[in-house]
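Only one protein chain is missing from this complex, and each of the others stays in its spot.
Here the chain labels run A and B in written order, and each chain numbers its own residues starting at 1.
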Amino acid sequence: MVTGFFIWVKQAAAILQKDIKVEFRTKYSLNSFLMFALTTLVLVSFSVGPYLLDEVVHSALIWIILFFSAMGGLARSFVKEQEKGTVYALKLSAVPETVYLGKFIYNLSLLFLVIIIVIPFYIFFLSPPVGNPGLLALVLFLGSLGLAAASTILAAIVSQANVKGNLLPVLAFPILLPLLTAAINGTRLALEGFPLGKAMAELQILISFFAIMFTVSLLLFNFVWET
Amino acid sequence: MISIELDNLTKTYNEQIIFSGVQETVSQGNCLVVSGPNGSGKTTLLKIIAGLIRPSAGEIRLTVENQLIPREKQKDYLGYVSPDLMLYDELSALENLNFFARVRGLAKEGRKAEEMLERVQLDKWKAKMVSTYSTGMKQRLKFAYALLHRPLLLLLDEPGSNLDQTGHALVKDVIEEQKQRGCVILSTNDPTEVTRYGDRILHLG
Partner (left out) sequence: MTWKIALGIWMALVIAASFLYAPPALGLGEVSRIIFYHVPLAWVAVLAYLVSMVNAVQYLRTGRMEFDRRTSFNAEIGTVFALLATVTGAVFAKNTWGAYWNWDPRQTSIFVLLLIYAAYFALRSAVEEEEQRARLSSVYAILAFLTVPFLVFIIPRVYSTLHPDPIINVEGRLKMNTQMLQVFLASLAGFTGIYFWIYNLQTRIIKLQEKFKKDMRG
């Protein structure tokens, strides 16, 4: 059992490494992901201009930007394998669950990278009050865990559909709505400077959402992956 | 010792029958050639055997040393070359093979990949990105990919396409060698290949 788990992790790591290497050489996903997030951010900042927004609007805007740019950026991970025909080579070699695991960590790293770049820009352009930066970081971290877990399996589903365009946000929105609601509320509490204890419910929801999405995705991935 | 039995394989695509009742057994040392015109379902049949598509009805029974191999393990025993299957353009040939060796959990990956590249005469270009390869070179690399884990069953979908004279010789060698180790299922609509390789012939369509 333990050795089996180790083999799994090693194979998932191989897939992750491969994706990172390919991404590093082409920079396709990261560039489009990041540019989408930054353009939306600048557009928001431009249209809001001199108006002062309250914390609710700030936290909603942050997550809207993250959600839509993630939808554009994360769909590629599987769609590209499908379009290029490498998916067959992968299917014949890899254990399905390790594919999910590898792609999940890859998507999560992309998401982290985008958050690390976009959030400072957001603060720079729109200067929201950040009352509790620690809580904000925690909410962003836990939120992106759930966001990546759900988008990874949904991206795999979308990659198999005949019509792929814009299907991912359509599928992801209802599933991610509880996560987004909790994350937005948590972000608002962080901006307003509430202590950690006040956001316990949000954090618990973010953690359990991730735990359930991740486990169920691992269980169901086999059905998605097999043709 | 390997034997593969196709039992009453049928594939329908949204009510449309592609083929039905395919009944065939291939055993150690044999090469089954699947022939038929375009659209007769050759590629689909090979994909079903490879486990990439589920048959609408029927079963594939793979036995190795008299042990029935469950469906999810069958991929460990087969190698598959097809025009639909591609390797990573953004990786070099060696990186590609090393990647697949790692994913398959093969030990001593480094050496094995290089041996395979020598085998398909790509060792001179092993560090080049696959995107710079010609179609014929890519085809040879696919052979290296398929043989990497020394499969007992080799599935070749149109193996001769895009290959030059030396490439064809390579295909011939690989098939002869594979028949020593296990068996081959090959699809083609080239009549010379049908007669050259086929111990048994399955005609579709």
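Basically, a residue touches a chain if its C-beta (ideal position, glycine included) is under 8 Å from a C-beta of that chain, and two chains touch if they have at least 3 such contacts.
These numbers were taken from a predicted model, which means no experiment stands behind them.
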Review point. Any idea which of A:I7, A:M35, A:I116 or A:A161 touches the chain not displayed?
Key: A:A161
**Study point:** Touch criterion as defined above, residue of A:V9, A:L196 or A:V216 at the omitted chain
**Key:** A:V216
Practice item. Please give every residue of subunit B in contact with the chain that is not shown. Key: 12-15, 17, 54, 56
Practice item. Spell out, residue by residue, where the missing chain touches subunit A. Key: 150, 153-154, 157, 160-164, 167, 170-171, 173-179, 181-182, 185, 201-202, 205, 208-209, 212-213, 216-217, 220, 223-224, 226-227
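In this text, only the chains that are shown with their structure count from here on.
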Review point. Hey, which residues of subunit B end up touching subunit A in the complex?
Key: 47, 50-54, 75, 78, 80, 82, 84-91, 95, 99-100, 102-105, 145
Exercise for review: Spell out the part of subunit A that touches subunit B in their complex, as residue ranges.
Suggested key: 7, 10-11, 14-15, 18, 21-22, 25-26, 84-86, 88-94, 98, 226-227
